[in-house]
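A protein chain is absent from this complex, but the other protein chains hold their places.
Just so it is clear, A and B label the chains in written order, and each chain counts residues from 1 on its own.
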Amino acid sequence: MRKYAALVASVALNSFLEGARSRFFTMFAVFAFTAVYASVLAGVMAVDQEERLLGDFGLLLTELTTLAYLLFNASSSLLREAETKTIYLVFSRPVPRSAYLAGKLAGALLTGAMMLLLMGAVHLSLLHFRGFGLPPFYGWALAGIFLKLCVIVSFAFFVSLFSTSAVSTLVISAIMWTLGHFAAEARFLAEEAAGFQGALLGLLINLVPNLQLFNARDAAGAAAALPAAALLPAAAWTLACYFAGLWLLSRKEF
Amino acid sequence: MKHAVSFAGVGKTYKRPGLLGARYHTALTEVSFEIPAGEVTGLLGLNGAGKTTIMKLITGLLFPDSGKIRVFGHSPSDGAAKARVGFLPELPYFPPQLKPADALAYYGRLSGLSGAALAAAVGDAMRKTGLEPHAGKRVSEFSKGMLQRLGLAQALLHAPDLLVLDEPVSGLDPLAIHDIRSLLAGLNAEGRAIFLSSHSISEVEKLCSRVLIMVRGSLARTVRRQEWEASSAGLEGIFVEAVR
Partner (left out) sequence: MRGRGYGLLAAALLCWAAGSYAGAAYRLPFPPPSEMRSPLNGAGGDMLALALGARRVFADLWFVRLLQYYGKKEARVSSDQPGHETHEHRVDEHGRTHCDHGANYGKGEYPSFLPMARHILEVDPSFTAAGLYGAASLAFNMERPAEAEELLRYGLKYSPKEWKYLTVLAAIGYSNAQNPAAVAEAIKPLLSEPDCPVMLKQLAAFLNKRAGNLAAAAAIYADILATSRDEFYVRNAERELRKLAWGPGGRP
């Protein structure tokens, strides 16, 4: 078990360092910092609501940038390793495919966590610079963003194992992300619809992860704290994508 | 004699999905052979003869459709088999920003090494492959020959009993070829079995004690050193006759 954990940690660390060293990472980081800084302009327009607007814009930009980078990373990572034959050097060793996939996923999420913390620090500095304190829901918002990323990044890894290109993985994952935010509204519509239509919609909703569960960033006023019940679906959906991905990876030839 | 690898009636067909149904390509048909432990065995064949397929089957990167493969008595997918095999694919890739020791440390950890054992294994592999003087350089500064040495070094890290080398001297200059040949001879002298594929008949002739000749996915001939040394046309003549 310790050996297995060490293997997962090795792959995760390597994946994290590779991600952090990538020039795309730098590009995304520069873009994010500029965007967060530019939100000051919008904040000034909100006059007495500048604090709220700056907080909201910064968090949304942090989430979107981290999501974009991680999806890019997850959709191209396995494909690139297969193309460069790096994966030959891994799978010709006694590395279980389950440990490899877990390491890749953990590495991507570690990169995401680091991006969230870094951009959060920049964002909070900006708020401080404008004379505002730490928004009360900030920690919950970042935790919620991270849970969303866990689900969608593991989904992207799963898709990347059967899709033919990184672009198609990106598109499919982005669609799932969007649908995930609509899931709660779709559930409302299903409950309103009667008969077969309602039942069918109710069934289809279960195929989409309800990302609103983790959207503490958006529900900040209404329900700042993430419900404990949010952790279970996040873990279950992430694991489901991992197992499905592993099912594909264990059958995959290189 | 114990066998490092045994193939018994192995078949492999590639399936390529297409818009109008899948296309199939048979890469190996009923291939049977053994690689004796401690020997250097060569694999010769024209392009598409199935050489790389055999190497990937041994290292568990591909799964056979029929027949049975054993590596030190285990299935090639088994960790126990992989722990005893070192693989050098053709044109291996390493992240360009890394130094050789960093790249080797990663693969060493994947082979289950850690701490002092890992540091010793990395140092040993770099010394054996002549990479020590280049320890301060990044992979991006490496020539093709140095990359090949690094590829060999990663295959040696866990002191495997069998080295599977796909085109180990392809594209190298004569001096690099000479160095790698000496290195492989040294490794074989330590008791390791080596299974290598090559397009260079003269290299195979110099290193191997046995050669398998593949023709269109089938094993056409197994030739022992005594045979080609006794033949007036040498190994080249035997090969040409087999593939025609």
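As a convention for this text, a contact is a pair of C-beta atoms (placed from the backbone, for glycine too) under 8 Å apart; a residue touches a chain by one contact, two chains touch by 3 or more.
Since we're looking at a predicted model, the values are computed, not measured.
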{"item": "Hidden-chain contact residue, picked from the options A:Lys3, A:Arg21, A:His128 or A:Arg251", "value": "A:Arg251"}
{"item": "Residue of A:Met27, A:Leu117, A:Leu200 or A:Leu232 in touch with the missing chain, whole complex considered", "value": "A:Leu232"}
{"item": "Touch list for chain A against the chain that is not drawn", "value": "42, 45-50, 52-53, 56-57, 60, 64, 97, 178, 181-182, 184-185, 188-189, 205-206, 209-213, 215, 217-223, 227, 229-230, 232-237, 239-244, 246-247, 250-251"}
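We adopt the following convention: only the chains that are shown with their structure count from here on.
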{"item": "Residues on chain A engaged by chain B in the complex (per definition of touch)", "value": "3, 6-7, 10-11, 14, 18, 21, 84-86, 88-96, 253-254"}
{"item": "Residue ranges of chain B touching chain A (in the complex, touch as defined)", "value": "56, 59-63, 79-80, 82-83, 85-87, 89-95, 97, 106-107, 109-112, 114, 154, 158, 164"}
